[in-house]
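This view holds just a subset of the chains, kept in their places.
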Amino acid sequence: MNEKCGVVAIASNKNVVEDIYVALLALQHRGQEAAGISVYDDGIKSIKGVGLVNEALKKDELDLLKGNSGIGHVYYSVTISIPENAQPSVFHTGIGDIAIAHNGIITNSEDLKQELMRKGHNFIQGSEEESFAYLLSDSMKGKSFEKAVKYAMKKMKGSYSFALMFNNKVYGLRDAFGIKPLCLGKIKDGYIIASESVAIDALGGEFIRDVEPGELIEITPDGYKSYMLMKEKYKAHCFFEYVYFARSDSVIDGIEVYKVRQKLGEILASEQPADGDIVVPIPDSGRAHAYGYSKASKIPMAEGLMKNRYIARTFIMPSQKIREKFVRLKLNPVKSVVEGKKVVIVDDSIVRGTTMRKIVDLLRYYGAKKVHVRIASPPIIAPCYFGIDMTERSQLIASGRNIEEIRKEINADSLGYISIKGLTEAIGIKKEDLCLGCVTGKYPIKVDNEELRFQERIEKWR
Amino acid sequence: MNEKCGVVAIASNKNVVEDIYVALLALQHRGQEAAGISVYDDGIKSIKGVGLVNEALKKDELDLLKGNSGIGHVYYSVTISIPENAQPSVFHTGIGDIAIAHNGIITNSEDLKQELMRKGHNFIQGSEEESFAYLLSDSMKGKSFEKAVKYAMKKMKGSYSFALMFNNKVYGLRDAFGIKPLCLGKIKDGYIIASESVAIDALGGEFIRDVEPGELIEITPDGYKSYMLMKEKYKAHCFFEYVYFARSDSVIDGIEVYKVRQKLGEILASEQPADGDIVVPIPDSGRAHAYGYSKASKIPMAEGLMKNRYIARTFIMPSQKIREKFVRLKLNPVKSVVEGKKVVIVDDSIVRGTTMRKIVDLLRYYGAKKVHVRIASPPIIAPCYFGIDMTERSQLIASGRNIEEIRKEINADSLGYISIKGLTEAIGIKKEDLCLGCVTGKYPIKVDNEELRFQERIEKWR
C-alpha cells in the first residue's frame, strides 16, 4: 500500500547507487516517510531507512552497496512511519530474487493475500508487494518473467507503477489504465525509468517517452525492450498529478505539468471571473494556477501571503495552543499588499477547508476589502482508492455541501471552482482517459465495498 | 558573536514560554543553528538547544519552564553549531541575574574582554555577551539599570539589537546607529519586543513602533517605558535587511519590506532594461524583486525555475559527485517556460557567483535563447563586519572584477546591477542613514585591522 510514492529503476555500465540516490532526491516530493535502494550484487542487496532520502540512506551504508542495476523508492504514508514499510521489498524465490518498488494501490490486495495463503504462501509483511511477488514466483516456473508479469496483472486490480528487479534485470511496469505516471529516459551510462521526468533531468539525462499503460519495459545499459502486456479501452490517468501532485517541471504522458497549471488558471479566470484588485496565490501550491488566472483576467498578481519555510513536515507542536496558531505561523499576509484590496485567492484544491477558512480570516484581519476564492480543480466529493491520500468522505468539505454552503463555511465573499470540462480542456486529455473518481464519484475500476476497503488499508499487521 | 540572529522579549500577565516559542518560530529565518528561552522564576532559568526551534526546545523541558517575563533567541552562525553557543546567555551577579539575547556583532569585543580580564573578570565563554554582562555588572553598583546600560553602550562598538533581562525585568536595546532591526508590539496579555514585526503578527498582536536607534525600552505586562540613551548624527540601517534578510512580510523602521523589494525590481527595470520575453525569479529570494521588474518592464513573469524544497539546510552530500549535481537538484528549469525564450533572471544579490553560473548554464541547456541577469542590489565588494555573514573579500565575485568580467564569469548575455542611488530610493531612507559598507567599502563605524578582526571572530575558545 503506497498512497503516494516515487519509484526509479536504472541499468548502467557502472555502479548505479549514486544515480538512484540523486533520482530519489528529485522525487522526494512524492514521499518523505522512508526511502530505499536495492541493487544486484550476486543477489539483491538493499539499504532502507525512515525519513527523507538523506536521513534514510546514510553515506557509510551507501558506500557498501554496489551494482550496475537497481531500483529505488520514496515512501509516503498516512499512517505512522515504521522501518518495515520502507521499500523496495525483496523476495528470495526458487527461481531468483525479486525486488519491488511500488507507487499505487492494489485494491484487491486482501483477497489476493487470502488466496495466496490458501495456496500455501506465508506472509511476513502482509503487503501488496508480497502478494505481487508471490503471484510472480508462482507463475514464473518454466515461463519467462514477462509472462509471469502478465499473469499477475490479470489478478491485480488497482493502480500501479512499479520499478522491478528480477535478479540483475530491471523493469518498469505501468497498470493498463496508466493511473500513476512512469517514464523512460537515457542517462550517461545507461537507461532509467522513473515516476517523473524530473528524476531524468536531475541526472542530466534525456527523456525518451512515457511508459505506456499496460506496458512492461526492461532496461539494460545499452537499450530497452518493450512488452505490451495488457490493454484497456480507456486510460484513467490521475488528473490530480497535473493539478497538484507532480512537480511543475515534470512532463507526464507527454504533457508539461506547468503548462497545464497555468492553463487551469486561465480557464478558471474565464469560467469564474472575480472583481479583484490583485490575484494572490497560496504559496507554493497555487502559484502556477495564479499566474494563469492573472494573465487571463488581467488582474495583477502579488505575493500577499508569505510562507514560513521552517515550519516543516516533521513539525511537532509542543502544545494545543501553538497548534492553533499553526496556520498563522505557516502563512502570514503581507499587509502592504492586501490592505484595502479586493483579493482573489487562487489555490489548486480544497480538501477539508479548515486551512482555507483561516487564510480568509487572516486576510480580512489584515485589511483585505474582499476575499474571493478560486480553485483550479472541481469540488472533491469522494475519496481516492487508487493512490493519492485523501480523507474520508465525511471530512471532505465538498461532500454533501453545495458551493454556496462551502463559501459560507470558508467565509469567502465568493467561491468558484473550475468545471470538469475546464479541467479536462486544460490537461488536454479527453475525459474518458482520465480518472476523475474523486470529483465525480465514478471510478474507472469497480471498487467493492469501497469505504470498507478504505478502512482495511489502514489497519494492518505491525 | 551572532552573525544573524533573532531576539524576542515578552512581559505578560501569564506564563510567557509559549508566546516566546511562537515568536521564535516566526523568526526562524534569522537563525537555524540553535535556540533558547530564558524566563524569570525566582531567578533566571533557561532552556537551550541545537537546531531549529522545534528541535532545540523539547516539549518536556518547555513544560518545566514558567515565568511571566522572558526572552528568547534563534542563532545563526558560520561556524559549526555547538550547544555552548546557544543564547540567551545568563549571568548571576552580585546585584542580580542578567540574561542576554543578541543580534549583531561587537567589533571591539576582544579589546573589551582583555580590559575586563585585567580588571579581574574571568571569562567562561569568552563571548561578546559576557563582556556586555560584565560591563553592566561593573557599572550597576548603586546605579539604575538604565545608567549601567548607557555606560556599556559607550564602551561597545559595533551592531546590536538586544533582548535583555535583569532579574524579572525585560528590555529591548538597539545600538545608536540602528544597524539591526528591533520593534515593539502589544500582545494579548502584555508587551513584546522582537527583531521583526512578523513575530508580533504570529501572536496575533499589534505592531506599535520600531525601537529607536540608541533607545532602551523596558516592557511590562501593562505598558512600556523608553530611555533614549545615546544618539548618533546618522543612522546606519543595514540595507541588506530590506534586500534579502528580513521576511518579506516584515515592516522595518516603518518601511514595508515587500514594497521595497518590489520597488527595487521596478527601479532595476528602468536602470537596467533587458530585451527579454519573460522575467524568471530565482525562487524564493528573487521573487518579489522579479514582480517589480516585470511590472515596470511589462515583460511577463513566469516561474521558469522550480525549487526542490526537500534539499534542506541540513543536507549532507554523501559524495563529491552528488555535490556537483546539487544546483541541478535544488533548481530545475521548466522547459515549457524557458525553451526558445529570451530569459531575464532576477535575484536579490550575487555573492560568490558559482550558483548563478550553474543556473545560467542550466537555462541554456533547456533551450533559453538568451539569459540576461538582473540583480536588485549593487555589487558586493567588501565583507560585512556588523552582522550578516558574508564571505572573505577574496571570495566575492565582485571584488576586483568589473561588470563585464563578472558577466563573463557567470556566462550571461548581459548583466545589470541596481545602482546605489536606485537602492536608496527604493528603500526610501537617505544614503547617510544606511550602512552600505559591503557595497561601498566604507563603514559607518571605524573597523581597525578589519580583515584581522574578521579572522579573530572565527577562532574562539571551545
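The chains carry the letters A and B, assigned in the order they are written, with residues numbered from 1 in each.
Going forward, a contact is a pair of C-beta atoms (placed from the backbone, for glycine too) under 8 Å apart; a residue touches a chain by one contact, two chains touch by 3 or more.
Here the structure is a predicted model, which is why all the values come from computation and not from measurement.
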Report summary line: Assembly check, 2 identical chains modelled here, expected copies in whole complex 4
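Heads up, the rule we're going with is that only the chains that are shown with their structure count from here on.
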Requested in this report: Fit chain A to chain B on CA atoms, both being copies of the same sequence, and give the resulting rotation angle in degrees, nearest 5.
Outcome: 180
Query raised in the report: From the C-alpha centre of chain A to that of chain B, how far is it in Å?
Result: 37
Query - Residues of chain B touching chain A in the complex - result: 18, 21-22, 25-26, 28-29, 32, 52-54, 57-59, 62, 198, 201-204, 247-249, 251, 256, 258-259, 284, 287-288, 291, 295, 300-303, 306, 308-312, 315-316, 318-319, 321-322, 325, 328-329, 332-337
